[in-house]
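With one protein chain withheld, the remaining protein chains of the complex are depicted in position.
After this line comes subunit A, so read on.
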Amino acid sequence: MTTQQVIEAADVRKNYRGGTEGAGLNGFDLTVTAGTVTGLLGPNGAGKTTAVRILSTLLEMDSGQASVAGYDVRRQGAEVRRRIGLVGQYAAIDEVLTGRQNLTMFGRLNHLAHAKAAKRADELLEQFDLVAAAGQAVGKYSGGMRRRLDLAASLIVAPDVLFVDEPTTGLDPAARLEVWAAVRQLVSNGTTVLLTTQYLEEADQLADRISMLKDGKVVAEGTPDQLKTQLGSDWLDLVLTDPAELEVVRRLAEPLADGELKIEGQRLSVPVKDRTRALVVMANSLHEANIEPEDITLRRPTLDEVFLHLTGSKVAV
């Protein structure tokens, strides 16, 4: 590969036959650099699964360009499939087979020799902490165990890129932590991962870069920090002891505000540009007015606020 871009997609469009107008992808762009975890974040129906299925050659796009590991997904599907791992939105493993039988079968289908497939299955069972359940039918596994086996099955031959589609949707919090740990482990091994999620927290926790998807289009892209600064301003939060002081403090804060102030109960949030100056000036003004706030803090906007700002719609937290 000449570039370090493992995934490149430009203006990808997809409309499902018989689907609703505008559902699918409407000019989807994405670049993923080798060795990073990119989070594709968007609410239900944003087009995450559609994007993953197109990039993993399961679905044909209507128009646009996309390459994975340097190969065109449309014309060089077989080459792409040799270099990717896919963990679909629904755990795609055989429920009647045991964990070990599943892994050896997928090993054989990845064209490993019998002995090698068996050895690889054992390694993966070990790695994903499934040794004890290896001989049990997958039908008896918990949601978290299934997901881990599913991840293992997609890593039989170390892929250049791993697609993980909504790995924790529908899992309880404990199982979610299990899956996060498993994904982090992959990342420490240097696998390039494209992870989709509807949970901001998950993207914030796992991803180096985030692309925010809405209605089949990426509306913002960057590191979590960049996205948070993209809102333009930080927030100066003031929590007051006495609600009566709210009006005075609001007047003091107004000249510093870079946008609209928010009032929630006894909390006044002021968008500010120059963080340090704002904090010093505000503290001084409060001191002069003889007001002692319960709390005064500077913070970056949360991803929630970024998402709300950029898309006008809420995402699950």
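Points to keep in mind about this one:
The working rule: contacts are C-beta pairs under 8 Å (C-beta built on N, C-alpha and C of every residue); 3 or more make two chains touch, one makes a residue touch a chain; residues count from 1.
By definition in this document, contacts and distances are computed from a predicted model.
This figure omits one chain of the complex; the name its UniProt record holds, of "Transport permease protein", "Acetolactate synthase", "Cytochrome c" or "FAD-dependent oxidoreductase", is "Transport permease protein". When the missing chain is restored to the complex, the residue among A:L97, A:V239 or A:A257 that touches it is A:L97.
Only one residue from A:Q5, A:T33, A:Q65 or A:N110 touches the chain missing from this view: A:N110. The omitted chain makes contact with subunit A at the following residues, 17, 53, 56-60, 78, 81-82, 84, 86, 88-98, 101, 105-106, 108-111, 137, 153.
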